[in-house]
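Below: one structure in structure tokens.
Left out: one protein chain. Kept in place: all the others.
Presenting chain A:
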Amino acid sequence: MSIAATQKRGFGAVLWDYLTTVDHKKIAHLYLFGGGFFFLLGGLEAMIIRIQLIKPENDFISAGLYNEMITMHGTTMIFLAAMPLLLGLMNAVMPLQIGARDVAFPFLNALGFWLFLFGGVILNCSWFLGGAPDAGWTSYAPLSLQSPGHGVDFYVLGLQISGAGTLIGGINFLVTIVTMRGPGMTYMRMPLFSWTTFVTSTLILFAFPALTVGLFLLMFDRMFGSAFFDVALGGNTVIWQHLFWIFGHPEVYILILPAFGLFSDIISTFSKKRLFGYTAMVFATILIAFLGFMVWAHHMFTVGLGPVANSIFAIATMAIAVPTGIKIFNWLATMWGGSITINSAMLWTLGFVPTFTIGGMTGVMLASAVADYQYHDTYFVVAHFHYVIVGGTLFGILAGLHYWWPKMFGRILHEGMGKMAFWIFLVGFHLTFFIQHFLGLMGMPRRYWVFLENQGLDTGNLISTIGAFLMAIAVIIFFINIVYTATKGEKAPADPWDGRTLEWSIPSPPPYYNFKQLPLVRGLDPLWIEKTEGKGKMTPAEPVGDIHMPNGSIIPFVMSLGFFIAGFGFIYQTDHRGWLVVLFGGMAISLGSMLVRSLKDDHGYHITKEELEREAD
């Protein structure tokens, strides 16, 4: 475990390294790899959906398979692609931005990743084991109770396990930001991306338990004969909708706030200006998160909650437009008077501004309850949430990847391919989704396997499918770019973008202990301050000394594997009691891992001062 060990190693050694790593930067690689894989899978499902809808009454796939596609597309993209990719960026960057050597709980960090991965694998195993879940990503009862086969069981167990991972990740980031900010890094000096990581983690902490409860109730109903949602036995299906959306609405802010944060950093860096209205940006973020918990019933305007509830939730929802507007104008004001460099990272950011503004506009339109009676569950809603989740979150992830790729991997993504992918994607995206606003109002509900002939929906759907192909091409170009960069990409210096924040003050990629000496932070944009005052690098806040590091561990992997095995036990014990062996076996592995972890003293190790000084030579 000394520095000398970081030499060329064989494949097995690298694999073992990643299986046991507790280093936040390597866990970030794992998140990006896992999230990227599921993103391709979800994209494939999207293409199958669009091919099915290329013409009226198409029979490319069957009705049942179509419902599996839409369910898995939504579930995969939200839980297994967007969130892990964001968690990957947070892991890679947030500790560096606040001047920390790792997260507060490195072991839990690894556990969070492995739970996410095994949860995602369970969910996708359903494709090969009798059919995927088919009740929509929202899985409304009683349709989810009636769904035959084990599809919805895989949904419940997969999300429960990966959700636990996300919750662990959120708590870990919260503790990290509260306790591990470097010397001088006060809250109001944190870069916006760290701020949004903090606020997002709070959202995860309060939102995910609602999903956990809902999933447990659904699991008991499907597997153990309870009747929470069974109307014939006195259950109530609307409760599922409440539980789901009390989680589900904060979830969309979990997806968008980190993107807001990284756009703030990117705009500031490439405009060469301090973020305009930093304090307002921070409080707008907090306000959006706070309001995000009181608007869930705007997903339920047509459920029949009555005019009082609908009015309250309509107004609360419209109120969110105010802090969001503040953010948009602050970004524009940051660029105003700046010296703007336009590269791939900035292109995705500039593409985001108008695209997300449209998504936000349709969001306010949807908040108007009576207007929503028409929009609800139509392609208008499909268009709206793709404008905010693709136009906001995905553009954000891609901007963040281009921006931090040099820091994470030590190489700069190819600019030409980056720009080409952006333009093709932007055109494809608007072709696909803009027309869908009108399709919805012209009478096309969402989740429709076929649309009928002579209903005026043919042209719009054809255009939409053509756009989807353009997006697919752009994604392929982006992945080619990754492969090209990994083999032939330009090596990155420590500070390729003339950065302002702490992550650019250390080498690319950073050493595994991040900071040899923790830097002294003297204000917002600490590196920029040192640059303008002529020093150009951070002043150390401590002498070179021994650094305490955590040991790697295979236990997070084994513990998650145990839950994975137990998941299959839970799913199949309804068919045959013999599967209880698998259930208890899996749980024994997980609980045994916890026991080992609790009883075994692991104090980590120290990198000595001498080793650090030797490396400097």
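The definition used in the following text is that a residue touches a chain if its C-beta (ideal position, glycine included) is under 8 Å from a C-beta of that chain, and two chains touch if they have at least 3 such contacts; residues count from 1.
By definition in this document, contacts and distances are computed from a predicted model.
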Name under which UniProt lists the unshown chain, selected from "Transport permease protein", "Ion-translocating oxidoreductase complex subunit E", "Cytochrome c oxidase subunit 2" or "Pyruvate synthase subunit PorD": "Cytochrome c oxidase subunit 2"
Residue touching the undisplayed chain, where the options are A:225, A:456, A:493 or A:604: A:456
Contact partner of the left-out chain, one of A:14, A:361 or A:588: A:361
Selected residue (touches chain absent from view) among A:341, A:551 or A:608: A:341
Selected residue (touches chain absent from view) among A:32, A:132, A:157 or A:369: A:369
Among A:149, A:209, A:410 or A:443, the residue in touch with the chain that has been omitted: A:443
Where the missing chain touches chain A, by residue: 62-64, 66-67, 134-136, 140, 142-143, 146, 231, 235-238, 271-274, 276-280, 302-304, 306-307, 310-311, 314-315, 318-319, 321-322, 325-326, 328-330, 332-333, 335-342, 350, 353-354, 357-358, 361-362, 364-365, 367-374, 376-378, 438, 441-443, 445, 447-452, 454-457, 532
